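Omission of a single protein chain aside, the complex is shown with its protein chains in their original locations.
Right, subunit A next:
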Amino acid sequence: MDRRITIESKHLFRFVLVVLLFLVFSLRYGEMDPPLLLVFLLVVFSLMLRWRFSIGTAWMLIDAFLLALCSLSLPAAMILLSLYLFYFASHRNLLFCIPFAVYLAVALQGLELLIPLFSLLLGALVGVWELERMQLRKEADDYRLRSHHLEAETEHLLLDYADAQHLSRLQEREQIAQTLHDSLGHELTAAHLCVKALDMLLEKEDIGKAKVSREQIEQRLSSALTQLKLAVRQLEPDQKQVERSIARLFEEFVYPVQYTIRGDVALVPPALQQVLHSAIKEALTNVAKHAKPTKVNASLDCNSTLVQLTMENDGIMGQKSSSTGNGLRYLRRRVERLGGSMSIQKGEQFKLLISIPVRGEMGL
């Protein structure tokens, strides 16, 4: 996990406030008689009250006004108004600063004027920084919310995808049943009737007609066998289509890919075939986005128990961040849904390894 050192604006606010307090105290240390110390302590109390409790900025006007009144009889306390200038400016209430800034500008002289000016400037800077941080935090929150929604959408899509798989399997079964009924049903029913007729003829010892009936049975069964072969041929998918599609992905990629496909991809369940196709596509997109490879190696091993895809490339560009992008993250989720695993190795070369066990049904 990346550990970033961040300075919160409230910490900076408190730090500057303490520095200003110390500055004002050291400036007035020579004149720090009990009344001035009391005023100083009251100002500290007033500021700490705002630190402990969330009180509206406008209430601070009362404190500042009372201090200004007090400074009429105790001029040494006037400089303490700088702290309130800082407070108002950092809370982006520049309007509140105006009367006190004018008062200090008239009453203070020489270098002492620098302190309220400095406080005002620092306060404004802290205020602007806080505003900037708030906007950034809002944007980050928005992005997080969108990402959350996106993930929820992906979850839904994956579930929909599983439902669609189930539905298509049901439709396929229905189609098979219909085909078998249409093509085989009639012939087998006719053959069955002929067998019954044959039995009756044999009982009557009508050998001539029985022979005719037996020939008819043979014809019906032969026709049924032919129709069964035809139906199977019609129902059977194009076994080489997925393999061709995967090979086309490798061959049409912008960089040359050395690939090997071992085993029969057609034996892999359709859901797994689709994930494999997506995985290869995502891995190749990843290579194109983040690398300028001199070589890309890919191998696909399919057997009756496991499907394994390995992709390797060099020429990685940019930082070797340990985090995974959205595409790979979603891919991992899809692979894990099928009971498989996905691992990534990052070094001089980028290596992606996907293993999925072959099951009869989807592992959902």
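By definition in this document, a residue touches a chain if its C-beta (ideal position, glycine included) is under 8 Å from a C-beta of that chain, and two chains touch if they have at least 3 such contacts; residues count from 1.
Simple rule for what comes next: contacts and distances are computed from a predicted model.
Within the choices "CopD family protein", "Molybdopterin synthase sulfur carrier subunit", "ABC transporter permease" or "CysO-cysteine peptidase", the name that UniProt assigns to the complex's undisplayed chain is "ABC transporter permease". Shown as candidates are A:Pro35, A:Pro75 or A:Pro99; the residue that touches the absent chain is A:Pro35.
Among A:Leu12, A:Leu27, A:Val44 or A:Ala288, only A:Val44 touches the chain left out of the display.
Touching the omitted chain from subunit A are residues 29, 32, 34-35, 37-38, 41-42, 44-45, 48-49, 51-52.
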